[in-house]
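All remarks here apply to the structure that follows.
With one protein chain held back, the other chains of the complex are shown just where they sit.
Moving on to chain A:
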Amino acid sequence: MAAPIDPSPDPAAPTGLPRSRVVLAEVARQGRGPERTRTELTQQTVVGEALVRGLVRAQLALALRLSLVVAIGLGGLPLMFAIAPAAGAVKLFGVNLPWLLLGVGAFPFLVGIGWAYVRLAERNEQDFTDLVQRPER
């Protein structure tokens, strides 16, 4: 019987990381400014990774929230007409409500949601840019 393999690394064994020379002057020159955050992003450090995860999560949450608005606003219509057929018989300007909602109203509604998304998504990106360029604030 083979001995159970101990998954925890032996502290004495060399780790997989290559050794690197640290020149203190270079580290100091990097400073604490935007360059450092930038490096953290590109080098995939824990901080950099957390920043990107935050951005992705914010953008996804925004997209999902707006899809929910569309799903309820438009996607609810077939159900509404199926449950309450009387709603379909309502007339506005001599036209039945379903024709107005689907034939005309749906398009400005979709464009409006799209416009709101572009604004909010760009704001998220601006926040992210600010965070990277002025991390101490």
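Rule of thumb we're sticking to: a residue touches a chain if its C-beta (ideal position, glycine included) is under 8 Å from a C-beta of that chain, and two chains touch if they have at least 3 such contacts; residues count from 1.
One rule holds for everything that comes next: contacts and distances are computed from a predicted model.
The chain that is not shown carries the UniProt protein name "Na+(H+)/acetate symporter ActP", picked from "Osmoprotectant transport system permease protein", "Molybdopterin dehydrogenase", "NAD(P)H-dependent oxidoreductase" or "Na+(H+)/acetate symporter ActP".
Touching residues on chain A toward the chain that is not drawn are 38, 41-42, 44, 48-49, 52, 55-56, 59-60, 63, 66-67, 70, 74-75, 78-79, 81-83, 85, 88-89, 96, 98-99, 102-104, 106-108, 110-111, 113-115, 117-118, 121-122, 125-126, 128-129, 132-133.
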